[in-house]
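A single protein chain has been omitted; all remaining protein chains appear in their positions.
First chain written, first letter: the chains are A, B and C, and each begins at residue 1.
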Amino acid sequence: MSANRKPKVATVWLDGCSGCHMSFLDIDERLVALSSLIDIVYSPVVDPKDFPTDVDVTLVEGAVSSEEDLHKIQVIRQRTKILISLGDCAVTGNVPAMRNSYEPAELLARAYVENAQSPDSRQPPTRGLPALRPKAQPVHELVKVDLYLPGCPPPADAIHFVVAELLAGRTPDPSQLTRFGR
Amino acid sequence: MIQAVDKPQPPSDDKRWKIVDATMRRNGHDRHALIETLHTVQESFGFLDEEGLRYVANSLRVPLSSVYGVATFYHFFTLRPPGAHTCVVCTGTACYIKGAMKIVETVSQKYKVRPGQTTPDGKVSLLTARCLGSCGLAPAVVFDGDVVGKLAGPQVAERIERWVKS
Amino acid sequence: MTVPTIVPAQSFSMKIDGIDVSARAGQTILEVAQENGIEIPMLCYVEGLSNWGGCRLCLVEVVGQKKLFPACSTAASEDAQVVTNSERLQRYRRTILELIFSERNHVCAVCVSNGHCELQAMAQKLGMTHIHVPYRFPSHDVDSSHDRFRLDQNRCILCTRCVRVCAEIEGAATKGVSGRGIESLIINDLKEAWGDSQTCTSCSKCVHVCPTGALVEKGTAAAEMAKRRQFLPYLTVMRENTP
Partner (left out) sequence: MTPEELRHKAAEERTAQKRYKHCLNVCMAAGCMSSGADQVKEALTSVVRRYGMEEEVPVRAVGCMGLCSAGPLVSVEPKGVLYQEVKAEDASDIVTSVNDVPVKRIHCPTDTPFFTRQKKIVLENCGKVDPERLEDYIAADGYEALLKVLTEMKPAEVVQQVTISGLRGRGGAGFPTGLKWGTVSKAGTGQKYVICNADEGDPGAFMDRAVLESDPHRVLEGMAVAGYAVGADRGYIYIRAEYPLAIKRLRLAIRQATRAGLLGNQIFGTTFNFNIELRLGAGAFVCGEETALIASIEGRRGLPRPRPPFPANYGLFGRPTLINNVETLANIPTIIRNGGAWFASIGTEKSKGTKVFALAGRVQNTGLIEVPMGVTLREIIFDIGGGIPEGKKFKAVQTGGPSGGCIPEQHLDMPVDYESLMQVGSIMGSGGMIVMDETSNMVDVARFFMEFCMTESCGKCVPCRVGTYQMHELLDRIHRGQGTPTDLELLKELCDVVKNTSLCGLGQTSPNPVLSTLRYFEHEYQELIAAANQAHAATPAGEVTR
């Protein structure tokens, strides 16, 4: 990583529960130290709305579930040097992928018709809902991923370790700090 | 029912169970004769039904799970009744190279039946086989036991049409 | 004059990972390794049941031989030099493990066996951080018909420990395997609902030998299903000692 400027780090949230981001915040006071070493240029927890063009490290939470997710991750991949799958949804598909043995149409019918509370709203919304892809997939099945950080969520220590190692210019192996599941 | 002690009774008084009994007797009701016995059941009844499996299991003193395991391991056995007529398309290498899959496709599309399935009217079962050993005649199809070689989709469909219309 | 050795007549020496170890005739490579504190990964093997040899994780190299040998079912032999953890073996094991993960729907996060699962632990032990073969995402049933136990095919790795313990230890042979290849499934009797089985004695042995969350006790929440397996060595010893 370039020594002249602070590395730019982004975090994104695709089809996931935000638990990985919570875990990221659980780095606690170390976050303060970290923030002096990196620029968080894009994240659900910071202000900027557009994904910048030259990001050094992006942590991706969540599976690729909708066409919008796919579009996002493709753009992010183009604009990121090191892409990290953060947490089981990004790494394995995890809970979002449990829908994969059903057709998207069946799922929508289940959610918006069968389980609808009000009889007036018994149809899937036609606007504002990104089209579901046939399957929710792990990130690396769609774009190249450079590092994997499994866990549901990955422990704060594991996340801190990975970021710190990268800042130190090393390739981290987090496999002893985290595992699939909890 | 578990009948490990009493002598098991055939599921019905259908005479064909006598043939099955004969096979088991010839093999001394040895559990090694399971596959031989299932062959006889299928030859006699066209398929293996649950009652039959239970009877064979009890007679040969083989666990139910083993009988079911064997009956579903070997692709020659079927647990569903076959159609009135069967059309077996050979998909061995020689037949494949010479267009067997086109035959399967033609029949599948025309009669809305996938390989391994029977048409809804129960008239025709479409099956595929792993090499009939009639590679010299590729592509080969078996119509109700008769092997016919050097066929194409339309000719096969024509033969099936005769069954469907009959 | 030769001095008589104290080593028992049928024992011999061999090398595992460069360490000199002594083995007795009839022992497998795995047994010798375990006696000497050398860990070899495995998932289908359980002490007290017959050998299956299906998971292939315990494959080891024998110096001078081209092919690999399953440690669980290969007899230890005199002067053999066994390698249990070469770079090649590690690579093969990781891919095999990935194949297992890709086969069914293993969702550790919501599994009652989370934290008690041999598959999950193996992934961590072998440093498997992701699965680079495509997931199959098959559609599988969960059989909750038994009052006390549940069979979740989504989490099954087809190690057949349940089949073996049911036939070999309990003697009921309720559990079996139907179909073949990728279509293989663990079944009860004639593929019936477990709750309807008249051969099952509800002994729970299958549940406790199951390495994953495929066979569990009902009423356990995520991460609660710890398995108790002490009965197996116990029964084996007791049977040996009972005339």
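Assume contacts are C-beta pairs under 8 Å (C-beta built on N, C-alpha and C of every residue); 3 or more make two chains touch, one makes a residue touch a chain.
Note that the coordinates shown come from a computational prediction; the quantities given were computed from them, not determined experimentally.
Remark: the omitted chain is touched by one listed residue; of B:84, B:131 or B:157 this is B:131. Note on the undisplayed chain: of the listed residues C:21, C:68, C:151 or C:232, the one touching it is C:68.
Here one chain is not drawn; of C:36, C:81, C:95 or C:236, the residue touching it is C:95. When the missing chain is restored to the complex, the residue among B:19, B:84 or B:148 that touches it is B:148. Within subunit B, the residues in touch with the undisplayed chain are 30-36, 38-39, 62, 66, 69-70, 73-77, 91-94, 96-98, 129-138, 140, 146-149. Residues of subunit C in contact with the chain left out of this view: 51-56, 59, 67-68, 70, 73-75, 92, 95-96, 99-100, 102-103, 132-134, 136, 157-158, 177, 179-184.
The rule is simple: only the chains that are shown with their structure count from here on.
We define each chain's centre as the mean of its Cα atoms; on that basis subunit A and subunit B are separated by 51 Å. Residues 163, 167, 172-180, 187-191, 198-199 of subunit C are the ones touching subunit B in the complex. By the touch rule above, subunit C contacts subunit A in their complex via residues 101, 105-111, 114-115, 117, 120-121, 123-124, 127-132, 134-135, 137-140, 223.
Note for the complex: subunit A touches subunit C at residues 85, 88, 91-95, 97-98, 100-102, 135, 137-138, 140-141, 145, 148-150, 152, 173-176, 179-182.
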